[in-house]
Structure formats: C-alpha cells, structure tokens
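A protein chain is absent from this complex, but the other protein chains hold their places.
Our next item is chain A:
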Amino acid sequence: MTSTLDAPVSAAATRPLPKRRRQRNGPLIALLLGPSVVLITLFIVLPAVYSIYLSLTNTQLTGFAARDPQFVGLDNFAYLLTNGDFLNSLGQTATFTFFSAIIGQTVLGMVAAILLSRPWLRGKGLFGAAVLMPMIVPEVVASLAWASVLSNNSEGTLNRLTGLFGADPTDWLQVVPLTSIIIVNIWRGVAFAMIMFQAALEDVPAELIEAARIDGASALQVFRHVTLPLIRGPVFLYLLLTTISTVGVFGLVYFLTQGGPGGQTRIAAIYIYERALQFSQIGIGSAASIILLVIVLILGIVYVRLAKVEV
C-alpha cells in the first residue's frame, strides 16, 4: 500500500486523462454523480425554471390572488418595463456596478497589485493582509463596520475626518446613499481585483519591462504600452466576473440602507426581495428575477467562451 502512496504526484498534472473506459460504468456513475445532480437540479435549476413560470402568473403570497393564481402572459414584463421604479432600479444597479466594480475595484486593485509586485516594496505581507481583510469578513460584519463609519452622528468616523477640514457633520446614507454604498462595495472588492491582477502580472516577462525601461520609457509608459496590452485578456475576464458578482450583491446594501432613502439605493436584488417577499407580489418579483437572470447569463456565456475553459 505504502509503496503506491510514495509514488511522485508532481508529474501527474501533465498526464493525459485515460480515454478508454466507457464500458458499463453507467450505474457507478449514476451512484457517484446522481446525488449532486439531484441537489443542483432541485435547488438551483428548478428555482430558475420555476421563476419563469411564476413570472407569467399573478401569484401572490397573501390576499385575493393567493388562492387562485392566474396565467397573465407577459403582463408582468410589460408592467416592469414601463414601471419607473423598476427602470430606476436597473439604472441604479448599472451605476452601482459601473462605479464600484468596473471603475473603483479595478483601479484600486490594479494599483495594489502593481505596488505589491515591486521588488523594492517592504512589508508586502502586511499591506497584502490589510487589503484582504475587507474580503474575508462576512458581509454582515462589513456592513456593520461601515455603519459606524457612515454614522450620521457628529462622532461618526467619516464625520470626524471631514470635521478636521471644518465640514459640518453629514448623514451620509441619507444625503449621498448611492455614492456611499458604491464606496463600501469598492472597499469590499479591491482584494479580489488585486488577486486576479497579481496572477496576471506574474505572467508578464520581467525582461520586457526591463528592456522598455532601459530604452528610456517611464513607469507609466511601460504600464500603458507594455504591461497593459499583455494583461488585457485577464483584465477583461475579471471585468466580466466582477460585473456578474456585483449584480448579485444584496446583503451589503440591504443591511445599510434597505433600499432607501426613497428607493435611491434600491438595486435590482433589493427590488426583487421587496416586491416578492415584502409586498408578496411573487409574479412581478419573479419577472424582475428573470430579467436580471437573462442579463447575467449573457455575461456568463461570454465569460465562459472567452475564458477558453478546459473541461
């Protein structure tokens, strides 16, 4: 037994998979993979399919229509696509995603990745750990931490900071709610961008950078004309991935604003939750889910295509 265990594993990764076995393994495959397929189907695929059905009905949790849901065709979609609240909510989702994920996280993540890849930088471990903290804590803790930063109180952390410059205390979550949650989400996502970009930067040959520097290019020029073109692929994939996951952000925003004030931070995820589970309009909530799902699936398919995934 032990002799087989001692065999080197390092060479394993390069070995091609066996292509031969196709003989009567059906029952064994079913036994091994079956339970996973059942769970995924029942709790991920079925809800998605069921949402499609629900979106075509006027199902309610309570009230008159709860007893006898009717098929209403595309009425829910027609309602949503002409409904100011929903269109606003889509717009807020887009703004939230664009400024927090595509601009904020990407720029700060890139800055962090580049600086941490400098050979002269001391204390990489500490800086890296600091940037990672916001990502590894649960989202409820992240929200709680920011609740104290953004507190309307004159003693709130941010108000004290702006107070140093003589500004009056502000109720950040009331006055600039969308900007506030965008900053919170940037804070939470910098680490993810940093990790992705660090991996990409490692693949850039150091000789290229060195050569450009010796030819007299400034650091910025090197980044713009050598590094960036080389990591364009991974960066684009990161942008898709972060867009997809940012569209699904719920807890961070719900904890801080619950969609308010006056629906100014009612991003799509909160709109769905409100409609379906608080106003119990399951049909309309489901139709909104389907619209969100279609957007995300299109992005996802593009991602899988471009990532050239091997299975």
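Here is the rule we go by: a residue touches a chain if its C-beta (ideal position, glycine included) is under 8 Å from a C-beta of that chain, and two chains touch if they have at least 3 such contacts; residues count from 1.
The rule is simple: contacts and distances are computed from a predicted model.
One subunit of the complex is not drawn; among "ATP-binding protein", "Carbohydrate ABC transporter permease", "Thioredoxin" or "Aldehyde:ferredoxin oxidoreductase", its UniProt record names it "Carbohydrate ABC transporter permease". Interface note: of A:A112, A:L173 or A:L239, the residue touching the hidden chain in the full complex is A:A112.
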